[in-house]
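Only a single protein chain was left out; the remaining protein chains are all shown in position.
Up next, chain A:
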Amino acid sequence: MRVRAPRRRWTAVAAVAMTAALGASACGGSGDKGSNDTSQVEVFSWWTGPGEADGLAAMKADFEKKNSGTKFVNAAIAGGSGTQAQAVLASRLQNRKPPDSFQGHAGAELLDYIKAGQIEPLDSFYDENNLKSAYPQQLLDQISYKGKIYSVPVNIHRSNMLWYNPGILKEAGISGPPATIADFITALKAVKDRTKKVPLSLGAQWTADHLLENVLLGDLGTDAYNALWKPGADWGSPAVTKALTDYAEIMKYTTLEAASTDWQGAAKAVVDGKAAFNIMGDWAYGYFVGSAPNGLGKKLDTDFKYAASPGTDGTYMWLSDSFTLPKGAPHRGGALAWLKEVSSKEGQDLFNPKKGSIPARKDADKSLYKGYLQYAFEQWNKPGVKLAGSFWHGVNASKKQHTDIDTAVGLFLQNKDVAKLQQGLVSAAENSGQ
């Protein structure tokens, strides 16, 4: 016994030392300087691509000019629509190490963060900065959860856009962009019968989700579409069946190789004269007219034209990038200063022309928005415009419902079974947790 005891002690000491060494490296640096620290702001986003990164840099420069004592830390993580960034963000929030402010799509995509108590409501911030009159009321309604607002929109993108190749339409004998879903199907058939071109180009599975929201909006109309995202909505109705049948019909005119390309490849087919139509959000415009290497350098009216997606003229199906205030943000004062910048007229006017989107505020400087952006700006600010939220881009579906719809669409692409698709959408709504 006397021989053994010290040995055990040795082992214990060594083990404890190692554990301590490992543990120390895991938890470090939790210097809390009080809740209104303005020394720094760590801004988390996925804006690393051309255009978006330039917009962020312009906003950052303006922020630093106005808040000279605050150090701006750019915590951007690359990855299209933030897939990687959102995984990193989720783990940071769960470990109670939030950034001071993070980018998210405004609306229901933030629900999980709200329910987990990870972000703060911003109503008093809106009141202090007179933001409730600066943003359109419909927008505020659609991003509110139980009467509270949790994010500050910086821009607006439009998802219900039809891009088409005027040359192919002429060849197929179509006079103009189709105004209804029925016209659209007729036009697709005409392209198929009279030209050798692809009627409707499509990309990877998510672009089929994007197409679905456009067909739903076009067939159901804005009010019925918006009602689908309220708790207890009826996804089993005959009107939805009709829309899904149209969707299945439209899918017959798409490309076989869709799954092997992303939205860029699908959109490019239109301006290259290989496909007649493509339905994609207005970020496609920046890709078409931008200069190489990130853009295609094409000309509006000769290489491509645009219109509201069939049946949706007068409705703006929007999505928005916005910033939030995480609970326990280490530099809360800096974060509030950043949100102020993001919500300001100057900040939005610096950011949006570079990003290729329009400001969410109603009082922005119209002269800065040219070409397509001028059209978008006028549509957004037109009296009587109806707003619909883009489910695919996070406005009105929780992450769970969003993923379940994606699964239902993915299975539909294989089995082409409309009834099963509808059943999938019904259960996605039931399990949405909203």
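The criterion applied here is as follows: a residue touches a chain if its C-beta (ideal position, glycine included) is under 8 Å from a C-beta of that chain, and two chains touch if they have at least 3 such contacts; residues count from 1.
Keep in mind that, in the parts below, contacts and distances are computed from a predicted model.
Student: One chain isn't displayed here; going by UniProt, is it "STAS domain-containing protein", "Glucose/mannose transport system permease protein", "Amidase" or "Na+/H+ antiporter subunit C"?
Tutor: Hidden chain identified via UniProt as "Glucose/mannose transport system permease protein".
Student: Looking at A:336, A:408 or A:429, which makes contact with the chain not pictured?
Tutor: Of the candidates A:336, A:408 or A:429, A:408 is in touch with the missing chain.
Student: Return the single residue from A:140, A:204, A:224 or A:368 that touches the missing chain.
Tutor: A:204
Student: Of A:112, A:234, A:249 or A:365, which one is in contact with the hidden chain?
Tutor: Candidates A:112, A:234, A:249 or A:365; residue touching the omitted chain: A:112.
Student: On chain A, what residues meet the omitted chain?
Tutor: 3, 6-7, 10-11, 14-15, 18-19, 22, 83, 86-87, 90, 94, 112-113, 115-118, 204-205, 255-257, 259-260, 262, 274, 399-400, 402-404, 407-408, 410-411, 413-415, 424, 433
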